[in-house]
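Omission of a single protein chain aside, the complex is shown with its protein chains in their original locations.
We just call them A and B in the order they show up, numbering each chain from 1.
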Amino acid sequence: MPHAPCPIPSPQSMPTSTWNRHHVLSLADFTAAEYDTVLKTAASFREVLSRRTKKVPALQGQVVANLFFEPSTRTRSSFEIAAKRLSADTLNFAAATSSMTKGETILDTAKTYLAMGTDIMVIRHKEAGVPNAIADEMDRLGVKVSVLNAGDGQHEHPSQALLDLFTICSLIDAENPRLDLLQDKKIAIVGDILHSRVARSNIWSLIASGAEVHLAAPPTLLPKFFAEYIYAEGTDIPPGKLFIHWQLEPALENADFVMTLRLQKERMTAHLLPSLREYHQLFGITRSKLQLCQPHVKVLHPGPVNRGVEISSDLMDDPEFSLIQSQVTSGVAVRMALLYLLGSGKT
Amino acid sequence: MPHAPCPIPSPQSMPTSTWNRHHVLSLADFTAAEYDTVLKTAASFREVLSRRTKKVPALQGQVVANLFFEPSTRTRSSFEIAAKRLSADTLNFAAATSSMTKGETILDTAKTYLAMGTDIMVIRHKEAGVPNAIADEMDRLGVKVSVLNAGDGQHEHPSQALLDLFTICSLIDAENPRLDLLQDKKIAIVGDILHSRVARSNIWSLIASGAEVHLAAPPTLLPKFFAEYIYAEGTDIPPGKLFIHWQLEPALENADFVMTLRLQKERMTAHLLPSLREYHQLFGITRSKLQLCQPHVKVLHPGPVNRGVEISSDLMDDPEFSLIQSQVTSGVAVRMALLYLLGSGKT
Partner (left out) sequence: MPHAPCPIPSPQSMPTSTWNRHHVLSLADFTAAEYDTVLKTAASFREVLSRRTKKVPALQGQVVANLFFEPSTRTRSSFEIAAKRLSADTLNFAAATSSMTKGETILDTAKTYLAMGTDIMVIRHKEAGVPNAIADEMDRLGVKVSVLNAGDGQHEHPSQALLDLFTICSLIDAENPRLDLLQDKKIAIVGDILHSRVARSNIWSLIASGAEVHLAAPPTLLPKFFAEYIYAEGTDIPPGKLFIHWQLEPALENADFVMTLRLQKERMTAHLLPSLREYHQLFGITRSKLQLCQPHVKVLHPGPVNRGVEISSDLMDDPEFSLIQSQVTSGVAVRMALLYLLGSGKT
């Protein structure tokens, strides 16, 4: 019987030669070559997503398990759609509705999905370090399963920072997004930096790009020890590249990009903030405050947005300034790239 | 380049030339040609479902997102199976278990799924008008995403009414189901009409078919203003086609089809009904009451049925009278037709 060809088209050949990473847990030790490989691969997949048939057979027969011990519909959907567009099979595990973890350790749960034949585990957990611990266990067992950190406590959220990077770089050069496009750009990160895993991952990628990073928040959300922590962790932060502000204005001045962060309502009850209204007045991004920035300034937010708190409602919906929708779209391309880079190394 | 055959069989070429609709939100403005296109397309897909390999590649690479802000396993499963049989990828969003909507508006949630690359959004919400609002926003943004109303408050449930129509028309002419088969048939709709989105959608499709529609319910569930509402909304209701009864018997007399509606138990606590037992005695459909109808009468119910309330348990299970199982099967074919008609227009 003659075999018929597969109806799913293949993408351009992907640049995997510079990729030796087996897990994606943190951006703290990402190399420039790795950033550029992710950006270039994501750009290829963005092209796939503009076709009528938005699928490639790259991971056919592989299993991507979304192990979300902390619930997140948005991130889980993004990874799920990315996996399906690579033709992988997906399994969703949601701790909230599961009876699985009773008496079991998290490592036991992960090992069960390993034993079922999972190739890539996408893990979110409210405790920092859980994805690392699972990755260590997989390595100890000598298995080929890859772990992708989809947000762990207040530690890191690498795929979010990579999609932010891809969004910005693509705006500057859509055809050829690469890390050095951000050299000397001024980028403000505004909001609940202390508690934000997104901010930590963004700081590593932006410092690596050569951008000038300005953090702005009230002192309760950006204490002095945070800067010490960053300098201790990021061994190669050059002088004149990282700035701390307890007021918004110096961070915005002549900024090229403004990254806002989601404010958890729980911070209010913990007395870290007086009120949402006051927070918005002092640190919320509005059209008038943006006049301090470069005329071409763009605003990012990882979502979901508290409208009228971190950012004014009209600004969020203004395509001239807001990259929020573009970030979501970039998220699918970047997650396809990460899954592809992790998955295609397996034999 | 010679194309090799796809491993998944294709259905007969589909009649899309009469279809220009981009969303399916309501049946109030459906044309006869549109009804017939849905019926004819669903008949083609019913043929596909009788094959061993019940799949067609029509929507391969497209994403159907089931955004169920109000939970419904039955309708969601029906749409999910329909989408999978068209080879689409599916995403399920269930508001109950989601942290997504915190601080976000429903439009923000919909726009997030848009930005992820969703092609068709199937939306259920407990408030009337939500699918319309999302469709309006999609149109305003100039994007090609289609919205399919899977039930909004007490407004409409178009796919349910279309599957009821398909079930009835297929019974009269399985090969060639079409709207004019119902011309002058007498059809009774019995039950909680006031609160039923199913009843509203059914009224529009049955009036359009030329059938004689008889509504029957106690006055609390079918107040006078309801008829005024229907006449105000349905501008083309011809005289002698719509009748209101506060007793069951005149509606059943010589009826060809009896459509029963689900009675929400909440109606009891709202003092709209004295008791389930009394309701069943007065408006529940039983074998003996059916003797008022045509001998060939058939009974429909959108499910899930409260056995012994809207319909007696033995009648529900009697294939001579009950179309309930047939409705569920029709549901998959009709939803495949709707997804196909909405999805195949995209390029």
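The rule is simple: a contact is a pair of C-beta atoms (placed from the backbone, for glycine too) under 8 Å apart; a residue touches a chain by one contact, two chains touch by 3 or more.
Quick caveat: nothing in here was measured; it's all calculated off a predicted structure.
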item: Contacting the left-out chain in the complete assembly, out of A:27, A:42, A:63 or A:82; value: A:63
item: Touching residue (missing chain; options B:129, B:210 or B:303); value: B:303
item: Full-complex contact with the absent chain, from B:81, B:128, B:143 or B:282; value: B:81
item: Hidden partner interface residues of chain B, rising order; value: 1, 4, 7-8, 49, 51-55, 71-74, 77-78, 80-81, 84-85, 94, 96-97, 265, 303-307, 309, 325-329, 331-332
item: Residues of chain A (touch criterion as defined above) contacting the omitted chain; value: 3-6, 57, 60-63, 89, 91, 93, 97-105, 108-109, 111-117, 346-347
